[in-house]
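With one protein chain removed, the remaining protein chains of the complex are shown where they sit.
For subunit A:
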Amino acid sequence: MSDAAVLGFSAVSLVIGARRLFDRLDLCLGRGERAAIIGPSGTGKSVIQRLAIGMTPPLTGSVALFGEDLGALPAAAQRRLRGRCGMVFQGGSLIGSLSVEDNLWLALDAAPAARKRLRRRIDRALFDFGIEHAAPIIAGNLSEGERRRVELARAFVRDPELLILDEPLVGLRADADAIEAVLARQIIARGRALLLLTQDRGLAHRLCERVLLLENGVLVQQDGADVAPFASA
């Protein structure tokens, strides 16, 4: 595993229930590198996201985030590393009882003295994803598409070094192209590392340099020609 790797899976195996989800899975993502993991539903893409940030420990093997083995770190140190990542979960994970703006402040975890300085960053994130009108609205009252935009804004507001996005455009429908353009601007132009987990081969090939197919618990490198959707997608 390279020293410059922001995320590394080394011979990771995981069994959930009676099913072997991953079999000696290896993955290395360098700084500024963009990789996508594609595969039909139920193959364990979302579990990779949890493994990557130490929220699910592997059965065997190890996961390193920013060069540090998550299995060897205490919970507080793991949280510090997670703080350098931007995450979007499939199905959403906003705090439904807080306003959109408070959801973003929560992500920043800023001391009161720093709030004035960070105010612009919040406004910028809301503007980039076209949700500035929704700032005072309680997140639980938003539409599915708006929630998705807020979740993306929350992932970027922290200026993350690594983004792990699980089906980021699901639920956006008509706005998907515009949001994809924002993602490309925020990720490619700024040299951020990306691990994209999706069923959308087209999106994977457009946003990422490497596309890997998750099949039978192992990752298989894909070429750019095949962009047909999965049968189950």
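Rule of thumb we're sticking to: a contact is a pair of C-beta atoms (placed from the backbone, for glycine too) under 8 Å apart; a residue touches a chain by one contact, two chains touch by 3 or more; residues count from 1.
Heads up, the rule we're going with is that contacts and distances are computed from a predicted model.
*Asks:* Would you mind picking the UniProt name of the chain not drawn here, from "ABC transporter permease", "Heme exporter protein B", "Serine/threonine-protein kinase RsbT" or "Na(+)/H(+) antiporter subunit B"?
*Replies:* From the choices "ABC transporter permease", "Heme exporter protein B", "Serine/threonine-protein kinase RsbT" or "Na(+)/H(+) antiporter subunit B", the unshown chain carries the UniProt name "ABC transporter permease".
*Asks:* Which of these touches the unseen chain: A:57, A:91 or A:202?
*Replies:* That would be A:91, which touches the missing chain.
*Asks:* Considering the whole complex, which of A:7, A:53, A:70 or A:126 touches the chain not shown?
*Replies:* Residue touching the chain left out of view: A:53.
*Asks:* Among the options A:7, A:107, A:134 or A:153, which residue touches the chain absent from this view?
*Replies:* A:107
*Asks:* On subunit A, what residues meet the omitted chain?
*Replies:* Spelled out for subunit A, the touching residues are 53, 55, 75-76, 79-85, 87, 89, 91-98, 102-103, 105-107, 109-112, 115, 154, 158.
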